[in-house]
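Here it is, the structure in full.
The other protein chains are all here in position, but one chain of the complex has been omitted.
Chain lettering (A, B and C) follows the sequence in which the chains are written, and residue indices restart at 1 in each chain.
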Amino acid sequence: MSILVNKDTRLIVQGLTGREGKFHAEQMIAYGTHIVAGVTPGKGGESVLDVPIFNTVAEAVSATAANVSIIYVPARFAPDAILEAADAGVALVVCITEGVPVIDMITVRAYIDTTSTRLVGPNCPGVITPGEAKVGIMPGHIHMPGPVGIVSRSGTLTYEAVAALSEIGIGQSTVVGIGGDPVIGTKFIDVLEMFERDVETKHVVMIGEIGGNDEERAAEFIRQHMKTPVTGFIAGQTAPPGKRMGHAGAIISGGQGTAAEKIKALEAVGVPVAHHPGEIAEMVARRL
Amino acid sequence: MSILVNKDTRLIVQGLTGREGKFHAEQMIAYGTHIVAGVTPGKGGESVLDVPIFNTVAEAVSATAANVSIIYVPARFAPDAILEAADAGVALVVCITEGVPVIDMITVRAYIDTTSTRLVGPNCPGVITPGEAKVGIMPGHIHMPGPVGIVSRSGTLTYEAVAALSEIGIGQSTVVGIGGDPVIGTKFIDVLEMFERDVETKHVVMIGEIGGNDEERAAEFIRQHMKTPVTGFIAGQTAPPGKRMGHAGAIISGGQGTAAEKIKALEAVGVPVAHHPGEIAEMVARRL
Amino acid sequence: MKLHEYQAKRIFARYGVPIPAGEVANTAAQAREIAQRLGKPAVIKSQVLVGGRGKAGGIKVAKTPDEAETLADQILGMEIKGLKVKRVLVDEAADIQDEIYLGMIVDRERRRVAMMASSEGGVDIEEVAATHPDAIKTIYIDPFLGIKPYQAIAVASALGIPPDQTRAFTKIATGLYRAFIESDADLAEINPLAVTGGGQLLAVDGKMVLDDNALFRHPDLEEMRDLAEEAPAETEARINGLSYVKLDGEIGCMVNGAGLAMATMDIVKHFGGSPANFLDIGGGAKSDKVAAALRIILSDPNVKAVLFNIFGGITRCDEVARGILVALEEVKPAVPMVARLVGTNEAEGRAILAEAQMITATTLADAAQKAVAAAKAR
Partner (left out) sequence: MKLHEYQAKRIFARYGVPIPAGEVANTAAQAREIAQRLGKPAVIKSQVLVGGRGKAGGIKVAKTPDEAETLADQILGMEIKGLKVKRVLVDEAADIQDEIYLGMIVDRERRRVAMMASSEGGVDIEEVAATHPDAIKTIYIDPFLGIKPYQAIAVASALGIPPDQTRAFTKIATGLYRAFIESDADLAEINPLAVTGGGQLLAVDGKMVLDDNALFRHPDLEEMRDLAEEAPAETEARINGLSYVKLDGEIGCMVNGAGLAMATMDIVKHFGGSPANFLDIGGGAKSDKVAAALRIILSDPNVKAVLFNIFGGITRCDEVARGILVALEEVKPAVPMVARLVGTNEAEGRAILAEAQMITATTLADAAQKAVAAAKAR
């Protein structure tokens, strides 16, 4: 088993005709993901990589019974693309796009919450269930199927953890990049809950970073609801306050959201926290 | 029993310090309704009719445990007043105010639907449970407790029906004026459902009028879900198309919403429809 | 409140909807000047607040300024469905290749603004709905999000609008929605939205009906009201805060409450009479309002009897009775009057009316029958 995406995933690529969209679609197809449609207004009827293009997500869904959508459109068009996918009834929308304004995401998230659609991202690497489906931009070849679920606010940092795990023969159930923005569709707690319910996920790695208090809330959730062991990592121990560290959400403001607080919260609920990324795989190996 | 309001109703009057608000508050108190607070921004700390005034509904609720609010503020302030009451967690809001723009009501209703508050109105006479509580502007003395539930889009037309019923000794469980606007908080179906669940309501009178298709939808609901017998009346058989008959919602447009269609729909599901208001009481008496 | 075509189009244009160049003329000479300025064939369009202007001969194409003058002269002063044409819109004639319908209304059931579009433009949407319902694409607009580009694109796609016009269409749909919301409209319609030979989209005809309840926040729109198009009785009713609709019967009705007013009309009909009007004096009406109402009813020469039906709640029967007396002083009606006053202060009301020569009744059925009989007796 796995969470969010699997071999039944029927994927729409919003922005398939763009440079980015096409590049990653090729990689996803090579990985074995079923891409059933692309959406680009005005290009309905064309096809890219042998995938049919539709003008709207609704048309794509009704023609292909797609159930997941991935978004590669520029930031100024991403909110509309997310809303369109939700309105078309797509169950899961993964938004890769970076740089979506926070005010837009507040609105999008408030609307999405009134629908049955789950949003992952924006500004995230996507979701992969190794051996089944890759819906994102992560390098597929570093992954292997296995018992470790990973949830992370970061992209390449997660690849580090994945590569180190695979290298010592420990595979992953599903790896979820939730994104580095202040307002996102799916948070740590949502994914932890899914992993807890997933019988094949025997261990969870949670990779957090400075900013906000989602890690603290996740710690509380772990204490109350999780039997599956969790290993943590928090990036940004040396980050100065008041400065945005790349991700829009990675900022210590008003003294809140430091790595020290987050590490303390996790350790207090029995989640060991790695000192550096290299340690993550070793710790998981010891505890699995 | 009864629906919506009863002797446990603890009422806030929004706009109690205004002429209208004060006049009707006096009548409601005389009827025995428990008015626990008034709300007028800037007049917190004063009192009117021995009722304490608060600046905000939230303050009024927390000080008095009020559970129902009635609104007598001018149309331009009514949407804000409804939202305020809903945000303060009031279970039932009755908006008497006439002339609220439709676009405002679309927004208000969309928001209210995300809360646990029920709105009755606007542009309605309110709700009365005879002998228990009067939350509205209807003449209290014409009512008497009894087995007939009444739901109506109209004010004075309802008083006609009530007076005629009381005159022949048939009392009312609750009388609900849902209002004559195109977009309202509570529709026929909502009230019919409540009456159906209310063990003391043995018969329902439903008074409709031209415009929209709520009566047709109510007929469908009656067919599918109601055991309680219903007697109907529809005003506007002689109304010309395309003209607004007083109520903002009473208009036959594009050939839709005629009295003939509504009467047909009701009769088709076994609801006898009175030819004129005077017949309503007679028909109920025969069928009770 | 209905707006004229030229008013609706000007509002649309403010929201970025392209409309033909054109101006309004009150005289044939003005029409000529405008056509001259346009320097192209022009359409002379009567500006009256009814549909079917084209079929009635109220819309004509002029190739030259001379012809514009001649045609404007014919159209000005023409009567269309009882309304006299006082002005014409002189628009640059468009090279229309295709006609799209684009309209918005409030959908009561869904409590959303509905946008309807059809590739069968140029005819009534009700007609299309009846004959080719599949040709209509309807979307519902979330009040919080407003119209989103993807919705307009979906409509364009369903209508088969080519990609190079989709952006223009999206702009028009968005503009129309904003015009609808920001003007508090009940209806906003572009019909036809023309596709020109050059592939441009152009709002050739426009219609807008505003929510009367929201005019308080649109003084600029209220100013657009064309009093000349309103019957004097309607103007007086509006000014006095009365709801009045003229009908063609002979029994004038004065009632408090809209539902009861309709029921009163219905019962008059039920007993063989015919109502002359709908008139709701509203809740808590004072004597001056009642007097105005009576003046309005009696200004209709068809009225052969007047029926007062007052159920006192907020409205006190004595106040109404006093208003009736004041009005009777003023207008000295020559028709019989039937009064039925029940409810709050009904005894006082009846006592006041005892002075006047009026037929009284206690039930509505009785009152209606007496009014019908009185009208028939004349």
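As a convention for this text, a residue touches a chain if its C-beta (ideal position, glycine included) is under 8 Å from a C-beta of that chain, and two chains touch if they have at least 3 such contacts.
None of the values given here were measured: they were computed from a predicted structure.
*Asks:* Given that one chain is not shown, which residue among B:59, B:261 or B:282 touches it?
*Replies:* Residue touching the absent chain, from the options given: B:59.
*Asks:* Using the definition of touch stated at the top, determine which of A:3, A:148, A:235 or A:265 touches the missing chain.
*Replies:* Among A:3, A:148, A:235 or A:265, only A:235 touches the chain that is not shown.
*Asks:* In the whole complex, not just what's shown, which of A:15, A:38 or A:155 touches the removed chain?
*Replies:* A:155
*Asks:* Tell me which of A:106, A:168 or A:268 is the one touching the absent chain.
*Replies:* Among A:106, A:168 or A:268, only A:106 touches the chain that is not shown.
*Asks:* In the full complex, which residues of chain B touch the absent chain?
*Replies:* 41-44, 55-59, 77, 80-81, 83-84, 87, 107, 110-111
*Asks:* Of the residues in chain A, which ones touch the absent chain?
*Replies:* Against the left-out chain, chain A lists 24, 75-76, 98-107, 109-110, 125, 137-139, 142, 152-160, 163, 180, 182-183, 207, 209-210, 212-214, 217, 233, 235-240, 243-250, 254-255, 259, 275-278.
The definition used in the following text is that only the chains that are shown with their structure count from here on.
*Asks:* Just to be sure I understand: going only through chains that touch, what's the smallest number of steps from chain A to chain B?
*Replies:* Minimum number of steps from chain A to chain B: 2.
*Asks:* Considering only C-beta pairs in contact, identify the chain pair with the most of them.
*Replies:* More C-beta pairs are in contact between B-C than between any other chains.
*Asks:* Could you please state the distance in Å, as a whole number, between where the Cα atoms of chain B are centred and where those of chain C are centred?
*Replies:* The answer is 28 Å.
*Asks:* Multi-chain contacts in chain C: which residues touch at least two other chains?
*Replies:* 142, 144
*Asks:* So which bits of chain B are touching at least two other chains?
*Replies:* Expected reply: no residues.
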